[in-house]
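Note that one protein chain is taken out, while the other chains of the complex remain in position.
Order of writing sets the labels: A and B. Residues in every chain begin at 1.
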Amino acid sequence: MTRKEFVHFFLKNKKVIFAICVYAGLIILALVGPYLSPYKDPLAFVGPGYQPPSKEHWLGTNTFGQDIFTQLVYGLRSSLFVGLLGGTLATVIGLLIGFVAGYKGGWFDEILMMFTNILMVIPTLALLIIIAAYLPYRGVFIESIIIGFTAWPWTARAVRAQTLSLKTREFVDLARITARKPMKIIFGEIMPNMMSYVFMVFILQFGGAILAATGLDFIGLGPTRGISLGIMMQQATLWNAIQLGMWWWAITPGAVITLMVATLYVMNAGLDEVFNPKLREM
Amino acid sequence: MSLLKVQNLTKEFPLGFFGKERLKAVDDVSFEIERSRIVSLIGESGSGKTTVGKLILKLIRPSSGQILFNGRDITQIKGRELREYYRKVQGVFQDPFSSFNPIYKIDRVLNMVFEEFFPDTPASERRARMEEVIASVGMNPREILGKYPHQLSGGQLQRILIARTLLLNVELLIADEIISMLDASTRVDILNLLGDLRERGMSVIFITHDLSLGYYISDETFIMYRGNIVEMGDTEKVFHNPIHPYTKMLLESVPEIDRKWDLSKRFVPELVSSSNAPCKYYDRCPIRDEKCLVQKPEMVEVEKNHKVLCLKAGD
Partner (left out) sequence: MIGVAEVVLDVRDLRIYYRTLYGYVKAVDGVSFDIKRGEILGIAGESGCGKSTLGNGLILLKPPMKYMGGEAILDGKNIMTLSSRELRKVRYEKISIIPQYAMDAMNPTKKIKQIIDDLLHEHGESFERKKDLIEERLEIVNLGKKVLNMYPIELSGGMKQRMVMVISTLMNPDVLIADEITSALDVSSQRSVIQMLYEMREKKIMGSLAFITHDLSVLYQIADKVMVLYAGRVAEISPMADIVQEPLHPYTKMLLSSLPKIGVRYSQTKLKGIPGYPPSLLNIGPGCRFRDRCPYAFEKCEQDPPVFDVDGRKVSCWLFERGDAN
């Protein structure tokens, strides 16, 4: 499809519009929120504990008297960061391995796929737990890295499959008889034809990274300092927020994570419709 | 010294679950091509003709045999030597819409040639050359350059691909079924274009399943059947004096606008082959006998520049 057609369908799709609006809101909140909040340190004890939402504390306070709104906006930053870095890393690794294995074939393919399959079989969460447990110091950056390095296998397999099929197209043969080098063919001919897929892979990896980070944080293997949505959830659970009736603490982080991930899936469904003419309701 | 000499060329593909069985797509094929000649490589599906083309274009590697271009064996060359080979040997493929990457303008296909072979050419000179070759294949550059593949017709796209080869110093062009996806009214013009190329000194291997096209444009014809060349020689001799039973069957099965088939006679098409005769045509052959079951057929010269792969050719 031409660029004009893409933009037209993209901007007309209700799911895509919804997702863009939600994320625009979240990003603005993450960027601007910390400046809006009267409190600068999410971990500071700024008031009495157990306070429901009020004028001083827009989302109330937790057991220790920390402001929940401040924690939320800083935690949002951290989650978005993990999604971006971890998701990008996983996407890039998956693409590279998938392309090379699919295009070169032969021994390259065998070895790369063997490696991919092994990594795919090991339960990701268990692997993350083990790595995280061994690290002396954990920050959001390291967390993103280890998530990125373990989330790529399914992407590599899918990209390899598409590469295998695109490799047989005649424009690839034409590039070969023009003495084009393989890497240039992969990035110049094959990948551009898969851009819709690459887009969607990135979105899935973004969401997956957020979830993986939340999982790690929740069981206490998240960043050793700082705050994230997962850590908020962990503390809320550990300190019985629900039993104590502190819904503003118990529900908020989980609801935001759910919103983030669900919106990503809605975006993907919308993109599917944009790229696939048969799904559109015309 | 001939332009291209192919000797005992063989390509096997593994079949079956563990790759134990092997399919000989190209089986011990040998031929020579001179300069300024158009040779038709005619065959049906499974004949191996496309595989021969891909082997010569070095898109796949032979299992055994040699390909000599201007006297040099090119089967093992790589890197810089391969690039030099591609300056002289090029290809055009069957599906014009598949030969262009749909997301780029058609100019890219021409630009790529400059990028790889003449990287120091300035943009203005590139543009001039591109306009020149587009015009020489009979099109107006202003209507062609800057467009996307889906905005042009199949015939125009194929001409662009032929124009692309004119940017280089191509001596041998492999044209693999380049007309089968075009409309009847444009086919002949592309064929005439091949004739022009021949006059400029290029040789063409014209791979096709359409005998009338082959007859129209080629100097020599090779008929292929399941990996072997079963008949080869001057086009007029092969068409007007066909010896091999397969060639005869093909010629009779071509629908022509001035000759009606006798449809009341049942025509037997391909059969699943059951015997293991050394001659691959044995199961369908109307003139076979016992010696065909045991002896492998060899190329026999039946007249000057006309050879047949058949044990009964001399009879």
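Note that a contact is a pair of C-beta atoms (placed from the backbone, for glycine too) under 8 Å apart; a residue touches a chain by one contact, two chains touch by 3 or more.
The shown structure was predicted, so the numbers you read here are calculated from the model rather than taken from an experiment.
K.L.:
Which of these touches the unseen chain: B:Leu15, B:Ala135 or B:Val254?
P.N.:
B:Val254
K.L.:
Write down which of B:Ser30, B:Gln66 or B:Thr186 is the residue touching the left-out chain.
P.N.:
Among B:Ser30, B:Gln66 or B:Thr186, only B:Thr186 touches the chain that is not shown.
K.L.:
Which residues does chain B use to touch the chain missing from this display?
P.N.:
Answer for chain B: residues 44-45, 153-156, 183-189, 191-192, 195, 209, 211-213, 215-217, 236, 239, 249-251, 253-258, 260-261, 263, 266-270 touch the chain left out.
We adopt the following convention: only the chains that are shown with their structure count from here on.
K.L.:
With centres defined as the mean C-alpha position, give me the chain A-chain B separation in Å.
P.N.:
50
K.L.:
Under the definition above, what is the set of chain A residues touching chain B in their complex?
P.N.:
Interface residues on the chain A side: 2, 169-171, 173-180, 189, 192-193.
K.L.:
Touching chain A in the complex: which residues of chain B?
P.N.:
57-59, 82-83, 86, 90-91, 93-95, 98-104, 109, 112-113, 116-117, 148, 161
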